[in-house]
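For this depiction, one protein chain was excluded, whereas all remaining protein chains were kept in their positions.
On to subunit A.
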C-alpha cells in the first residue's frame, strides 16, 4: 500500500490493516478485521465501506450494496469513506452513485476544492457534460486556477459534440466556449499549451478556419511546442479546409525538402498542385508567392521535384528512402488519371518498378509497396515484368527437379517477392490445374530449401521461407474452389500443419488452418489454434468472430460458451477502463484525446461482435444449461433479458471485424471489396436479429408463463395477459419479417471466391425456423380454453412431424471414404445442431403449455398432451440410437501431416456428436419429468 500523505489521524492507523488486506487480495481477513474494528468503533463508517468492498470482491454484491447505502445515506464527508465508496461503486459498475456522494459532500463543505474536483470527475465518468461545466466554474470561483476554467470550457465542447441537434452545437455551445476562451485571451491569462489546443479545437469545430489559422500563426501559437511540427500540421489542416492551395503547396514542398520520406506531404503536394492547375492560378508578379514561400504550378515543376528527390537518394551513401521512388509512381498514377501525357517524363512504370525492386527487393515490404501500383502495367507487360525481376534474383544452379535455389536470405526474399508479385498480377490464377500443381511443387521445394537458413531460429521467430508454404496453401485453396476436389483441401491442411511444425508461432498458418477447419465443420482443433494465437484486448473484437461464429453451429456448446465469455469479459472491462482515462485526459489537459477516447468506447460498445456474443451466450445458456423443469423465468431474470426492450444498436452497429487479417496476394479483382463487407455485415445483422428475436421470444414466454394464475381466475386477468401476449405477437411478426429478409439475402448472395470472405452458413438454416414460428403462432389464441388446447395439440403434432422431417435430413455420414478418397459433409452436422436447438425451443414451449394446462382437469387434454410427449420422446430415442449407430469410416493411410489433419477432423466430429447426444439425452429426461 502506498504511503498516505498524513498519518496523524488515529483512524488512519486503525484502518490501515484493512487496506493492506484488500490490497493483497485477502478479502476474508479484511472483512474480519473490519468487523473487529466496528465492534469497538461503531461509527467508523469507512470500516463499513471497506467491509463492503471485501464483500463485493467475494461475490456478495447485495450485502455489499446495502452496507454501502447505509454509509451513503449519512452523507459522509471524511476523505477515507468517500474514496472507498468511490472505488466500491466503480467496481459495482454504478459510477452514477459517486456523483450523488460528492453532491452531498460539497453541500456540506461548500468551499472544499478537493470535493468539488472529485464531483467534477464523477460527472466526467458518467458523461454529465452540463453538470461538469457548472462544477468546473464552481471550482474556478473557489480557486481561480486555469485548469478549472478550461475544464468547464471543454465540458461545453463535449455538450456540442454530444448534442443531437447540430444547430444547438453551432449556435450555442461552441460560441459560448469560444467567448469563454476569448475572455481569457483578452485578459492575457492563457498559460498552457493545452489551452491553446482547446481554443484551436473550438474554432475548428465552428468552421472558423481563418481565426484558427491566426491563432496558430500568432503569439498564442508559440505555445504549441510539445508535438513535433505541431504548428505546421495545424496550418496544413486549415489550408486544406480553406482550400488555400498555394499555401498548401508551398508548405508541402518545404516540408518535403526537409524530410523526403513523409508520405502525407507528397499527397498534399500533388493534391494542391492539380487544384492550382485546374484553377489556372498564376503567380503574383512581385513579392512572395504566398506566406509559405514559393508555389509550384506546373507538371514540369512537379516532375523535376520528384526526379530531384530520387537522384538525391541515388547519390546517398547510406540506406536510400522509399518515399521518393513511390512518389514517382504515385505521380504517374495521378497524371494518368488526368489523361496527362507528361507522365512519360518520369519514365516507364515497368522500368521504375524494376528499379525499385533492384533497390528494395530484398525487403519484405517490397510487395506491399509495389502492389499499389501494379495497375500501371498493361496486361501484356505482366509476364515481361516478372521475367525482368527474375533476372535480378541470384539463384544457384538448377538441380534435378529443375529448380534453382537462393544462396542466402536476401536472395530468398527477392525470389519470394517475385512469387508474390506474380500472384498479385494474376499470373498464378491463370495457370491450369497442371500448372498450379507444378507451381505447388516448386513452392514446396523452395520452402524446404529455405528452412536451412532458419535452423537457429527461436520458437517465437518465423522461418525465412514460411511465406512459400503459405502461398502453396493458397494455391491448394484455389484448386479446391475451382475443381471441388476435396483432396486438395486435405493436402492444403497437410502443408499448413507441416509449416506450423517448423514455425510454431506463425499466426498466418494458424488463421488459415482455423478457417479451413471451420469450413469442414471441425471445431475442436480450432479452439487450440485460436488460443495459441494469444488474442488480447481489442483482438477479441477484431478477430474474435473467427471463433465465435462457428462454435455453436458446429455442436461444440461448451467451447462456444467459453469463447463468448472471453470476448464478453473484454467488452465489459472496456467501459470501466476507458472512463478512468477520460478523467486523466482532463487532468493532464489532453483535451483532444477526450472525444477520441469516447468514440473509442462507443465503437466497442456498438460492436456487432459484442451484440453477437451477448446473444449467443444467453441462447446457449437456455439451450444447454438451464433446467427446463425449474423456471424459465428465473433464467431469464438472471440474464437480464427484457423481451420488450431491444438492446442492440441496429442503426449504429459497428463492424469491427478485421476481415483482412489473413495475408493475401490475390490480384485486385479478387480482393475483398467494400461491397463484400457490406453484404457480410448485412448477413450477420439479419442472422443476429433472428437469434436475438428467438431469445426475446423465449423470454416473453417466461413472463407469460408466470403471469398471475393465467387460466384459473376466469377473464379478470385477460388484460394483463393480453398486454404481454401483444409483446409476443410483435416479436413474432418481427421474426417473420426478419426470416423473409434473410431468405432474400440468401438468394442474393453470390458465390464469392475470396479466400477470406466466408458467407455465414447460418442463414441457410432459416427455412427450418419456420417450425418455430408456426409453433408460436398457433399457440397464441388465448381466448377459449378448449380451442386453445386443441390448437396446442395440433401445433405440437405438426412440430413433431416437422422435427421428424428435419431429422430425416440429418441422416447420412459426416465423414466417408469413397474410392480411396475422404469426403466430408459438414452441412449434416449443422443441420443436426439446428435440430437439437429446435428441440430445445419446443421443450421450453411444451413446459410452458404444461404449466398452463396443469390446472385444467380435462382428461382429453391430458391424453393429447401425453401423445405429444411420447411421440416427441420417441423421436429423441430414435435419434439417440441413430447417433450411436452412425458408423465412422476408417481413414486410409496418408502421409504424416495430412493424416494428422484428418484425425483432428474426425475426432472433432465425434466430439460434436457426443455433445449433441448428451444434450439430447438430458432434454429427453426433462421431457419425462414434464409428464402431466
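Simple rule for what comes next: a contact is a pair of C-beta atoms (placed from the backbone, for glycine too) under 8 Å apart; a residue touches a chain by one contact, two chains touch by 3 or more; residues count from 1.
Rule of thumb we're sticking to: contacts and distances are computed from a predicted model.
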item	value
Complex member absent from the view - protein name from UniProt, among "PRELI domain containing 3A", "60S ribosomal export protein NMD3", "N-alpha-acetyltransferase 20" or "Immediate early response gene 2 protein"	"N-alpha-acetyltransferase 20"
Identified contact with the non-displayed chain, of A:9, A:227 or A:288	A:227
Hidden partner chain, touching residue among A:574, A:615 or A:831	A:574
Residue in contact with the excluded chain [from A:326, A:473 or A:492]	A:326
Those residues of subunit A which, in the complete complex, touch the missing chain	1-5, 19, 22-23, 25, 50, 53, 83-84, 87, 113-114, 117-118, 121, 145, 147, 192-194, 197, 223-230, 233, 261-264, 267, 319, 321-323, 326, 330, 363-365, 368-369, 371-372, 460-462, 505, 507, 511, 533-534, 536-539, 542-543, 574, 577-578, 580-581, 584-585, 587-593, 596-597, 599-600, 603, 656, 658, 661
